[in-house]
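One protein chain omitted, others in place.
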Amino acid sequence: MIGGGIGAFIGDAHRRASRICNDFEMVGGVFDADYEKSKQFAKKEGIPAERCYKTVDALIKAETAMPADKRMEVVAIVTPNALHFPFAIALLTAGFHLVCEKPMTMTVEEAVELEKLVAKKKLTFALTHTYTGYPMVRQMRDIIAKGTLGTIQRIDAQYYQGWINSIIHGTESRITGVWRLDPKHAGASSCMGDIGVHAFNLIEYTTGLEIKEVLSDLNPVKEGVKLDLDGTVLVRFSKNLKGVIRASQVCGGEENNLTIAVYGSKASLKWGQENPNYLTMLSDTEPAKIFKPAHGYNDKLAEASHTMPNGHPEGIYEALANIYKGTAKSIRGEKFTPGEFPTVHDGVRGMKFIHAVVESNKAGNKWVKV
Amino acid sequence: MIGGGIGAFIGDAHRRASRICNDFEMVGGVFDADYEKSKQFAKKEGIPAERCYKTVDALIKAETAMPADKRMEVVAIVTPNALHFPFAIALLTAGFHLVCEKPMTMTVEEAVELEKLVAKKKLTFALTHTYTGYPMVRQMRDIIAKGTLGTIQRIDAQYYQGWINSIIHGTESRITGVWRLDPKHAGASSCMGDIGVHAFNLIEYTTGLEIKEVLSDLNPVKEGVKLDLDGTVLVRFSKNLKGVIRASQVCGGEENNLTIAVYGSKASLKWGQENPNYLTMLSDTEPAKIFKPAHGYNDKLAEASHTMPNGHPEGIYEALANIYKGTAKSIRGEKFTPGEFPTVHDGVRGMKFIHAVVESNKAGNKWVKV
Amino acid sequence: MIGGGIGAFIGDAHRRASRICNDFEMVGGVFDADYEKSKQFAKKEGIPAERCYKTVDALIKAETAMPADKRMEVVAIVTPNALHFPFAIALLTAGFHLVCEKPMTMTVEEAVELEKLVAKKKLTFALTHTYTGYPMVRQMRDIIAKGTLGTIQRIDAQYYQGWINSIIHGTESRITGVWRLDPKHAGASSCMGDIGVHAFNLIEYTTGLEIKEVLSDLNPVKEGVKLDLDGTVLVRFSKNLKGVIRASQVCGGEENNLTIAVYGSKASLKWGQENPNYLTMLSDTEPAKIFKPAHGYNDKLAEASHTMPNGHPEGIYEALANIYKGTAKSIRGEKFTPGEFPTVHDGVRGMKFIHAVVESNKAGNKWVKV
Partner (left out) sequence: MIGGGIGAFIGDAHRRASRICNDFEMVGGVFDADYEKSKQFAKKEGIPAERCYKTVDALIKAETAMPADKRMEVVAIVTPNALHFPFAIALLTAGFHLVCEKPMTMTVEEAVELEKLVAKKKLTFALTHTYTGYPMVRQMRDIIAKGTLGTIQRIDAQYYQGWINSIIHGTESRITGVWRLDPKHAGASSCMGDIGVHAFNLIEYTTGLEIKEVLSDLNPVKEGVKLDLDGTVLVRFSKNLKGVIRASQVCGGEENNLTIAVYGSKASLKWGQENPNYLTMLSDTEPAKIFKPAHGYNDKLAEASHTMPNGHPEGIYEALANIYKGTAKSIRGEKFTPGEFPTVHDGVRGMKFIHAVVESNKAGNKWVKV
């Protein structure tokens, strides 16, 4: 693992999920840019001191020198955004499989380069669009793939959070001090790069459709903020299929309110991350139906993604564990269903989305191809 | 009453609501363009034959000739959209108070003319933006007026229906035969004119803010359809306050899903029409709060708008009855709170919104001032 | 109308509902035991002074002396419980149809006597078990009647309110001063008589089954309170079909939380009064289904009980108006469906339930036949 040391919640989430999945064991890493902190963390986790490395280069050098059955096989990159790309290039080049946090890179060019390298090296690259690991998201994908909705007529995705509220209404230093608000570390966008891209990914994952063009209106919300903290993106799939992505980090009181609604001529589907075990199907002629995990009416992949009997809610770690599980299958060369884990191609799509959104806004809210 | 004869659900709704309110009695009208049908309807309702008029002109002539204590005092216009304006002009000129369905007119010019006439004649003109009659919508307006939300940072309104689905996927003749899809009768817009304008009105009603500019992307959804059945409108209130209005008539399975969310720096409010007795307040630091009608913690107007003890759900008729009640107060010259019923000015705002939305879309999704 | 004057919410509810229904007009009554107050109320409502009577006897005498087409045809009794019986007897004897609030009488004997008189006089007697007027309650009855649930295995009804909380934790005088807590005016029971009986009625209405035996445990909750404010009733339908009724007036913060769940071998149904437009069907093998009003999939009576298009919530007044509508049909001698309004027989069942519950509790929680 690269990053994810003391105080980093996303690194902890990866570790918990990989332990649930039970196909991975953490054997070493570079847990913090500060070597002392990294070592403290390694000790706490029971990692031998010699496998707590000072740098990624040191890790590569030492691990590749070990015998095949001892060395680290897959690396999880959970650092701030700007470091994803250089570490990924170095690790892939050295032959490691990768699990990488999103957004995958800082630019579209980097993303494309990464995609090429993954193809060339024939390695597994999993991007943690965690929400695609929820059973009911997978069930949604399956229902849509079967054509149950008829012609899709509208798509609406939302990702509302409120946690940046307290930062921008705090002291000046908070606005400049948080890495997510600094273009150098966060990239071209805060809100769209961090969460809008999840909504984008969820649309493409569940529907199998590609967003062709976007027109965006972004909002830094407060003087002095350099990146978007809020925005709306009009999206087009084809001449008569349009939709919208709405995302915000300043919706005070919203927690992690990611939702998707796909409306078709015959039926429609709605899902929300905060109650992930419910998938609602609407139709004009029948009662609304609520799909839940662990039922025979679900698709195979959805069923395999929930391990408890019905009525026992599983949550976000189990979703991430499902991504890890698919990744493990791929690494071991086992058969897996497309959709079991997000690949480097999803990362490229995401980067294209973020950059098109930023460009549209800069151009005065004009349509831009994705 | 003008319009609202046999088979017209909105006319029936007005009658039921005015009976609940109990300040009105239906004494006559022109209930159908077809005089025979109109007479049948009058008979069924117990209206004396002589007050079932053939035309609006005949009604005006006969009623104004009656002694003041006998004659019709207020007229409800519930005809198709294109007839609202000419009838309203004629009736106002003759001195009748009006209750009028929305959209108020076909063009902005007509709306402005009507506003002038109402001002000149000093008559009461109520536009039935029914949803502003719900107790919890009024409570929302009151909470926002008190500044509880802090700086408003994002506004998101949605109005999703699915009922036109079956029309456009039916036979060709249905697409051409339904008046709402015909520009001659419905005006410049179907979706935005019929329902988008409710979302617009709800935003301005609850927040007291004016939408300054819009950028819209409308969708006729199917070949052969001449008006928008679906669309998204980016809206701007000020430099750093933006929002979005989403509306659709082809969201298969959606019934009458009008929602509004107003996000502030200190707290946020969410309300939805299908469960109108619940108003949710979110904050970053406290548990979410659910406001319900008939509680001492509500504002006076909200309380006066719910007549049963708490836990006894009231619905859409009661909301419309609240509009009628405010209108009655105004007609009788009693004191009333702004917000008790929507006025001709709300109609002007609505028409400006609809036309700006249509213009933005025609111009290739550019910003247009409201 | 007898009772229902100034400040009486239930009388107001009856008037609003009857106006929505539009088959009734209030022409006179005895609105208050205090004649002056009664007259004030009559004036406010536009009732001619001569039809605001001092006593029920005076009303009977004067109204029966009028010509048939002028005189009062039906009387609504909305007085405190103890007066239902004497007034009902007098009015029925004089040939008036009746609408009566529940509980119908103070004792089982009175209830049986009333039932006999109604039968003898061939008059319409409607007991306002209002909740049976909700469209989705009627849909529930229809689904169960069709056998869709298979063998019914468990029935659970709840009626929780909290409004007596503030009374018993207020001053001593409040406990003694409120008529609902005084056995002389309220009868043998407060909680079971006022609300438990609604849950009982709802069970028998929706399932068509009879409760054979009860075992109850009642709770006055606080020293000095003479009647039950809370209780649980075990109920038996047959050897292997059991259930429970739970009711309370001291569940702090509960508003009017009446729910029913009927569990069958093939499917189950759940409904709750606070969100009355939703009926949930559960099954072991299919997604849960949500039935809503104004859809083609509903039964005829359920459909006729909702007058707006789907998605426009109707509430408690509309439910009561549906009871009035059925009553009007009966009075006019029109055909109606059993279940359109609760009859005197439902009142007898209710009184038997209340008295069996009280007896079981007194006997030390033993089984008592209903």
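We call the chains A, B and C, going by the order they appear; numbering starts again at 1 in every chain.
Going forward, contacts are C-beta pairs under 8 Å (C-beta built on N, C-alpha and C of every residue); 3 or more make two chains touch, one makes a residue touch a chain.
Note that the structure is predicted; figures quoted are calculated from it, not measured.
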item: Residue touching the undisplayed chain, where the options are A:32, A:314 or A:340; value: A:314
item: Touch with the omitted chain, as defined above, among A:55, A:256 or A:337; value: A:256
item: Residue among C:64, C:93, C:176 or C:265 that touches the chain left out of view; value: C:265
item: Absent-chain contact - pick from A:14, A:102 or A:292; value: A:292
item: Residues belonging to subunit A that touch the chain removed from view; value: 9, 12-13, 15-16, 19-20, 22, 161, 163, 254-257, 273-277, 292, 307-318
item: Absent-chain interface as seen on subunit B, which is shown; value: 281, 285-292, 295-297
item: Missing-partner contacts on subunit C, residue numbers; value: 149-150, 153-154, 156, 160, 162-163, 165-166, 169, 215, 217, 219-223, 230-232, 234, 240, 242-244, 246, 248, 250-254, 261, 263-268, 281-284, 288, 365-367
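In the analysis below, only the chains that are shown with their structure count from here on.
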item: Interface residue overlap between copies subunit B and subunit C, same or different (over half shared); value: same
item: For subunit A paired with subunit B, centre-to-centre distance based on mean C-alpha positions, whole Å; value: 42
item: Averaged-CA centre spacing for the pair subunit C and subunit A, given as whole angstrom; value: 54
item: Chain centre separation in whole Å, for subunit C relative to subunit B (CA means); value: 35
item: Set of subunit C residues in contact with two or more other chains; value: 292
